[in-house]
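Only one protein chain is missing from this complex, and each of the others stays in its spot.
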Amino acid sequence: MERIAIVGVAQTKFSAPRVDKTFADLVYEVTTGALKDAGLEIADIDNIVTVSNDFWDGRTISSMAVGDAAGAAFGRGKNISTVEGDGTLGALYGLTRILSGSYQNTLVVAHAKASEGDNRLITNAFFDPIFERALGVDDVTAAALQAQVYQCRFGLAREDFAGVAVKNRKNAAKNPCAHHQKELSLSEVMNSPDLAPPINALEARPLSDGAAAIILASENFAKKLARRPAWVAGVGSSAEDYRLGERTLWKSPSLSEAAQRAYAVAGVREPSKEIQVAEISEFFAHQELLWSENLGFCAQGEGGRLLQSGQTQATGALPINPSGGCLGACAPLVAGLVRIIEATLQLRGEAATQVREPRLALAHGQNGLAGQSHCVWILSRN
Amino acid sequence: MKTSDTVNEIKPQILESRIKVPYSWSAGEVGSHFLIQLRDHKKILGLRCPECNKVYVPPKKTCGACFVRCQEWVEVGPEGTLVAFTQARAPSPVHPVEQPIYGLILLSGAGTALLHLIGGSPLGNLKTGMKLTPVFREERKGSILDIEYFRPAP
Partner (left out) sequence: MAVKNPNLLTISSGEAQQPFHYSIGLYGSRFLEELKSRGRFFGVRCASCRNVYVPPRFICGPCFKGMDEWVEVGPEGTLTTFTVIRFAFLDPETGLKRPVPYGYGVVRLDGADTNLLHFVKIPEGGGLRVGDRVAPVFAQIRRGNLQDIAHFEKI
C-alpha cells in the first residue's frame, strides 16, 4: 500500500447542550483547527469528506448544510462527498480517495449534536419497523442484551464493568476536550441508577455535542510539511448481521475480522505485544472488555482479567483509552474520528495523558446496534 | 457594528421543532405471511434456508450466510428458550408498557432468536435458558405486538 499519513487533527471541547454554536459552526472550528495543526491553508486541500447523519441533525441530506463550513463552497475547486456512519468509516473512505490517485490529501470532518434530538427515538429507528420497532427498544437496551449475554457467558462481575468506567473517567478528567471531567469511585458507578441491567447510568456514554477533523495525505504531500505525521500502517473493516437475534452477542466476529484485516496489512502478529496504546469505541463499559478480546488483546472471556491486571491503565503495558474513551465524551459518529485523533496525538507525544513513547497505536470505531460493524486503524510513528 | 462588540449581549436561542413525517412500510410477501399467520392462527412461522437449514424467525427472504432464497415455511415454537434479557428502567416515549423487559427468545425449531417483550415475571426471576411461552392478544392486528409478551412456561 502507498503510505498515507495523518498530517492534521482537531476536535472541539465536547459538552451538551452546546447552544452557542450550530453544527456548521462546530465544523468550521475543527476544519480551521486541523488546517492550522497541519500548517496548511484551505487552498491546499483537494478533497473533503463530511460525516453526519440526517436523524441526528434533524435535516434531510444534512451534509449539504456544512459544505461552506468544511471549506467546500462551490467555486473553491474541491471535491466533496459524505459518509453517514462512524468517523472511522469516513476516514477509510477518505483514505481510499487518496489511494485512487486522484487526490493528494483529504480532509475528513465529522459533527453531531446529540442534545438536539432524542437519542431514544433516533436509536429506536435503528430497528426494523416490521418486526422490532414497536417494542420500543433502543441503543441502550440492545447493548444491555449484549452485556447480559457476555456477563452470563463468562461469569463476569459487575465490578469488571464498573472498573472500566472508573478507569476511563479518571483518564477523561485530564482530557481538556472530554465532556465528563470528574473522576468516579467504584461505588459511585456501582450505585448509579440502573439504565438497563446490567448497564448502570455511569457505565453509559454521555450524549455529547461536538466535531472532529483530520487531514490525510499521500506520502509525497506529507513529506513536504514541517510537522512529523502519524502514518497509517493498516486499516480493516467488517460488518455482521443486522438483527440482534441472528448474532452471537458474547463475541464480535466482525470486530475480529476487521482487526485481522488491519493487522495483516500492518504486519502485526501479536497485537498485545506490538501495540503500545489503543483508543477504542466503548459506548458502554462492558464493550471495552468485549472489544479487547476480539481485538486479540487477550483470550475470549479474559477481558475482565485484562482490566484487573492493570495493563490497560494509562501507566500499564497496554493502555486502553488514555483519553477517557467514549465514556469521557461521545458525539455520535464523531467518536471514532476522535479515537484516530487521540491515537495520533499519542504517537506525536502530545496527548493529555501521554503513554511513554508509543511506536504503534490502534484506533477503533463502531457503527450500528451493539457494534454491528467495526473499523480498526493501526497507526505508526515511523 | 461588530459581533465581537455585542457578543455578550446575544443570548443563543433554541428553535423547538419536530419532524413528523408519516411512513408506511411494506411488510413484503414474507413479512406479511408471517404477520397474517400470527394474526389469524396464532402461529409463529420461520423460513428455512435450503443450504444451511437455518430457520429464520422472524423470516427472511434471503439467507445472508448462503446468499440463497429461503422458501420453505416452518412452524416454530410456540415455546422457546430465553437467550438474553434486560429491562429498560429509564422511561422512553416509545415504550409499549412501563419499564418493559426485553428478551431474545430462541423458539423451538428456530435457528435465530426473536426479540420481544417478557411479562408475567419480575426481572429477578428470569434466567437465561429458561422456557418461555407466548401470550397472544385477543384482538390481533397483523403486528409483532399481536404477541403481547412471552411469559415463563408453566
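A and B label the chains in the order they appear, each numbered from 1.
We take it that a residue touches a chain if its C-beta (ideal position, glycine included) is under 8 Å from a C-beta of that chain, and two chains touch if they have at least 3 such contacts.
Remember, predicted model here, so these are calculated numbers, not experimental data.
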Where B:35, B:104 or B:147 are the choices, the one touching the absent chain is B:35
Touching the unshown chain, chain B contributes residues 1-4, 6-7, 10-29, 31-33, 35-36, 94, 142-143
Write the list of chain A residues that the hidden chain touches. 17-25, 28, 42, 55, 58, 67-69, 71, 73-76, 113, 115-118, 121-122, 129-130
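Just so it is clear, only the chains that are shown with their structure count from here on.
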Under the definition above, what is the set of chain A residues touching chain B in their complex? 17, 19-20, 58, 118, 120-121, 124, 128-138, 140-141, 144-149, 152, 193-199, 201, 241, 243-246, 249
Within the complex, which stretch of chain B touches chain A? 12-14, 17, 19, 23, 25, 27-28, 31, 35, 56-58, 64, 83-90, 92-96, 100, 102, 104, 112-117, 123, 128, 143-145
